[in-house]
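The complex appears here minus one protein chain, its other protein chains still in place.
Now for chain A:
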């Protein structure tokens, strides 16, 4: 049958050309190595950003971010004589004497139904109009403003922005933008950043509470905004999504503020109504 005596048909007993260990095991080992490296890198880069943020003075910051005003200028300029803006600015200036932000802060309002406030680099606080409808007392409003001011005092806007920049550049450098591994790194860094951001929010809440107590002599109204938020979102928690969120859950913030107020011996008294200029029609029925 065999055409040649040189040839003996046979197959190798085992395949030496492939590795026989389990791919999942290799995956777990490699993944934990990469994760450990990333955590270390993110942590040390974050410290570097914090260190660098300390070198940027408020004046320098205003110069750097002055170009950012262009986009919103048309909206904000019309508000120059808006009585609501003037009232908010006055409140911020008065609060500023209590928490020594060291920034020239300007308040602006933006049209939106959403109740929120933002701290932008360059010393600009933006209040969304929805916030004025949600909040009924001056104390509640002062807490939100003091919270944003605390972000300025802590330089959180610079830290957050710096981290965003550095992490994006870092992951792109490491893997090339849009590669498969970026899909893995982005959520990992996202969790780290969310965790950091939640910590900073809690710190800003703490300073805001102290400012409120210093300003009014009590901390009534501190949780007003979060209570309104909680009513809106309902009772159910965010589940696993909470690990990725930039802000702690409203109920956690309320509890943390209450604990802090109790521990510091801050009193809770009756809140003052909003200044007349800031009362919106939506507030009227609840009065």
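The working rule: contacts are C-beta pairs under 8 Å (C-beta built on N, C-alpha and C of every residue); 3 or more make two chains touch, one makes a residue touch a chain; residues count from 1.
The rule is simple: contacts and distances are computed from a predicted model.
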Omitted chain, identified by the protein name its UniProt record gives, among "Acyl-CoA dehydrogenase", "ABC transporter ATP-binding protein", "YbjQ family protein" or "Chemotaxis protein CheA": "YbjQ family protein"
Contact partner of the left-out chain, one of A:53, A:117 or A:194: A:194
Touch residues of chain A, complete complex, unshown partner: 1-7, 9-11, 15, 17-19, 21, 23-24, 26-27, 30-31, 33-34, 37, 175-176, 178-181, 183-184, 186-187, 190-191, 194, 240-241, 243-245
